[in-house]
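The complex is shown incomplete by one protein chain, all other protein chains being positioned as in the whole.
So, subunit A:
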Amino acid sequence: MGKKFLKFEYLLLFAVFTIATCGLVYELVAGTLASYLLGDSVKQFSFIIGVYLFAMGVGSYFAKFLTKNMLNTFVEIEILVGLIGGLSSVVLFLLFESVYSFQLILYLLVFITGCLVGLEIPLLMNILKDKVAFRDLVSNVFTFDYIGALLASILFPLVLVPKLGIMGTSLFFGMINISIAIVLCFSLKKELKNVYLLRFKAIGAFVTLVVVAFFSDSILSYTEGNLYGENIIYSNTTPYQRIVLTHNKSDYRLYLNNNLQFSSKDEYRYHEALVHPAMAMAKNTKNILVLGGGDGLAVREILKYPEVQKITLVDLDEGMTKLFKTNTILTGFNENALNNPKVQVLNQDAFVWAKSTQSKFDVVVIDFPDPSNYSLGKLYSLNFYNTIKSILAKDAVIVVQTTSPFFAPKSFWCINKTLAETFPQVDAYHAYVPSFGEWGFSIAINSFETTFNTVNRRAEKLRFYNYQFDQFNYFAKDMISNDVEINRLDNQILVRYFDEEWGKL
């Protein structure tokens, strides 16, 4: 009898230890999620700890009303804590975008978890009070409770979040919580009533968590859909980027690595502004180069000039150009430009390709992603522009998308200054694209044979650009920054500017 009782006591104490660990983990998960999603981590953590402790107090108070079937209740509570705590982060993730009162739900979940954990300790002490000396009981229960708390608070930042992530941590601890319940169901079968029902509940809850963990992938993509606020009609991850196409009413949007690439409603403004000034002022437009721009929308604009003989498009990502050659919605946007016989698509690294090509181009349109990291920063460096200069015809024109002069004036003018170091004539201009805001471009001429205001040719039926270049190159005071350095491979100052400026938003 003595031995068996010892087992009983230690089993329950081990349960206390686990409850304490799991309880604190749920609390930390809630705190972390709240501070990530809502900001202001000091406030969020402070509130959550407060609510959690208060809820434990509430739970403890109500424990005195539970007098029947205490052991059964204990196991049931254990299952419930595991289920609610384990699912809490998933629920919070799912609801974040769609629920108006997110905070209410957050604190409700914290409160419920706290209450349940708070119920457990008094309940356990009541279960054990006739079997163990009170002095030992109190001391043991609290010892295990606090050790569990310590373990959780150390593991959480060092191991759990880095290895499992937030969602993984809460699901994992939910499972641990419930497995304790399962163990109790089996090993205390004589002390428990209705043991089969209890086992069924415990195993059912466990299976639920496993299933959720397995489908967390699609749950996340569902929340991703919510993030975009639009219906995702296509998504694909290539070796280089994540491509997502969304549809909402009459608007299609393409996102690359979650940055908006274009909106079908206003992309014509961007692409007309990108292509037509350069095409108009260039002396010749026979041989055109497009770098980046795998969506083919810039190529569509270039093809509006009949004298163009050849367009070479160099885009690293085959997944991207293939998509815009084959998907019917997308070929609708670029008017099947990438399948035009004049167009040659090369899926190569633009910098490496430019260093080796023998061709000379009349117009170069550069439409790279923004310089948000050191790899992309190389494509805006002095060395890159010198490389481009070496593949230009004598009077060539080059145009570069250069981020927003309003949001990122230093980045914008840094690229402009870098171009000015390489080319004899350089200017800048900007256009308003509603889905982006104020957007800008730098343009350079490789000689003095032509000017920015020259219009050698016009395309018909443009919706935005009117061939009045001097209406686009005026910059108000809030879009100018003079104090910038040249972007070189050995300083990559542009990436720092860009990070500083977009990081502020």
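Note that a residue touches a chain if its C-beta (ideal position, glycine included) is under 8 Å from a C-beta of that chain, and two chains touch if they have at least 3 such contacts; residues count from 1.
Here is the rule we use: contacts and distances are computed from a predicted model.
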{"item": "Hidden chain of the complex, named as in its UniProt record, picked from \"Xanthine dehydrogenase subunit D\", \"ABC transporter permease subunit\", \"NAD(P)-binding protein\" or \"Sarcosine oxidase subunit alpha family protein\"", "value": "\"NAD(P)-binding protein\""}
{"item": "Of A:103, A:435, A:453 or A:473, the one touching the omitted chain in the full complex", "value": "A:435"}
{"item": "Contact partner of the left-out chain, one of A:25, A:175, A:256 or A:302", "value": "A:256"}
{"item": "Among A:173, A:270, A:361 or A:429, residue touching the chain not depicted", "value": "A:270"}
{"item": "Of A:163, A:189, A:360 or A:394, the one touching the omitted chain in the full complex", "value": "A:163"}
{"item": "On subunit A, residues whose C-beta touches the chain left out of the figure", "value": "36-37, 93, 96, 163-168, 213, 216-217, 220-221, 223-224, 227, 239-240, 255-256, 258-262, 270, 292, 316, 349, 351-352, 355, 367-370, 372-379, 381-384, 401, 403-404, 407, 433, 435-437, 439, 488-493, 495, 502, 505"}
